[in-house]
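Just dropping this structure here.
Excluded from the complex is one protein chain; the other protein chains are retained at their positions.
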Amino acid sequence: MSEKHVIYDDMSHKSTIRLENVSVTFEKYTVLHKLNLLLDERLIAVIGANGSGKSTFVRLLNGLVLPTEGNVTINGFDTRREGKAVRRIVGFVFQNPDNQIIMPTVEEDITFGIKKLKKEEIERRIEETLQRYGLLSLRKKRVHLLSGGQKQLLAICGVLVMEPHTIILDEPTTQLDLYNRKRIAEIIDNLEQRIIMTSHDLLLLKKFERILVLHEGHLIYDASPSDAIPFYERLMA
Amino acid sequence: MTIKDIVSIALFAAIIATLGLLPPIPVPIIPVPVTAQTLGVMLAGVFLGSIRAFYAVLVFLFLLAAGFPLLPGGHGGIGVFFGPTAGYLIGWALGAWLIGLLYEIFCNSLTSVKEIIFLFLGSIIGIYCPGIIWLSYEADISIYQVCLANLFFIPGDIIKVTIVFFIIRRLRKALPNALR
Partner (left out) sequence: MKIIADHTLDTSFIHGLWPGFKLTVLFGFNLFLFFINRLYIIITALVITLLLYKVAGFSSIRIWQKVRSVWVFFAVLFVFHLFFSSWQNSLIVVLRLASLLLLAGLFTLTTPSSQIMETLERYFIGLQSFGAHPAKISLALSLTLRFIPILGQIIHEVHEAQQARGSEGNIMNMTMPMIIRTLKISEDVASAIEARCYDNDA
């Protein structure tokens, strides 16, 4: 555990996300306008109304969406040219776990992203991750028999076993009940990795270090939660 | 095959399987149950094009052979490939491929009449030919007699082609980009 801590701390100090003059256009619509950002805090949140461009923004950060103009680099890796390398260090948890869970059973799904590793290493990581998040007893279970909360946990575990040092979560709690929202919040609190999250759940963001507010594709506010949340609430009023 | 291709192949294989859960389509007058699964076969051809549609049906047939009960009434297993309907199942792959091919060839000049003809060609040439040949061989009945027996299914096919035709039309309105 302590050894891992050191590795992650080490990486998160170095890891920086840089957006230079980034615009994204789909067909005729410009979804994001000229963003210039340097992100190196550990807990970063992106908020905005539906359609503000936050989903596109986070997809830029692991190369699922490529900028129409400008460059995005993660630790110096360009998402356009080195997409695979970027995705190896940046994990992504989607809003709907059903779209992210690919294999029919828990174990097969967890293994999906790490098939290339050695057998013992795969075993160690699966065991450790499932143990840590209380899914060990469900290891052989069929995915469609899991509850909503368990599915979201599995989706997160599937990303964590790949040991990325940045994790993007796209509205991870939207489909969950209060109990499971709290659980996910706790998990996020306890992660050592850098977190970039979009959410409508403002309570989840209290502990975050930096909040970006997007509005119709423009970055209109960039501050700590104590400033950004009241601003956002006024904006939405 | 890109990842997206594989995903759409799997999705249509799953659609074909899931349609087996629906109650059979009732056909007036004739007491023959008609499975909704061939709707999925035709739709695969229309949406995926020849090659991917062919693979989608193969994936479905593979899972069927592996013992998953994916046919109506919970039937499945390698036995269905030795049974009287085995030829029709193989014909699903051929039919999906044929419909896909016709849509690909005529993608720039599609008319309603052509579409209906394509869907019929797919279900009649594609699905019936192997079905009839196999059944005639296995049951030791002449091709001509099997063809006569097959006429019972034509009303069901008319209904299915109509349904598919309207689904495609409605989908063109709902999702203009889904169909090239």
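We call the chains A and B, going by the order they appear; numbering starts again at 1 in every chain.
Note that in this section a residue touches a chain if its C-beta (ideal position, glycine included) is under 8 Å from a C-beta of that chain, and two chains touch if they have at least 3 such contacts.
If you're wondering where the values come from, they're calculated on a predicted model, not measured in any experiment.
Chemist: Write down which of B:A17, B:I90, B:I127 or B:V161 is the residue touching the left-out chain.
Modeler: That would be B:A17, which touches the missing chain.
Chemist: For the chain that's not shown, point to the residue among A:G158, A:P172 or A:G217 touching it.
Modeler: Answering carefully, the residue with contact to the hidden chain is A:G158.
Chemist: Quick one: which of B:I78, B:C107 or B:I143 touches the chain that's been left out?
Modeler: B:I78
Chemist: List every residue of chain B that touches the chain not included in the displayed model.
Modeler: Within chain B, the residues touching the omitted chain are 1-4, 6-15, 17-19, 21-22, 25, 36, 39, 43, 47, 55, 59-60, 62-63, 65-70, 73-79, 81-84, 138-141, 163, 166-167, 170-171, 174-175, 178.
Chemist: State which residues belonging to chain A touch the missing partner chain.
Modeler: So the residues of chain A touching the unseen chain are 59, 62, 64, 84, 87-88, 91-92, 94, 96, 98-104, 108, 112-113, 115-116, 142-144, 158-159, 162.
Simple rule for what comes next: only the chains that are shown with their structure count from here on.
Chemist: Any idea how many Å lie between the Cα centroids of chain A and chain B?
Modeler: Roughly 41 Å separates the two chain centres.
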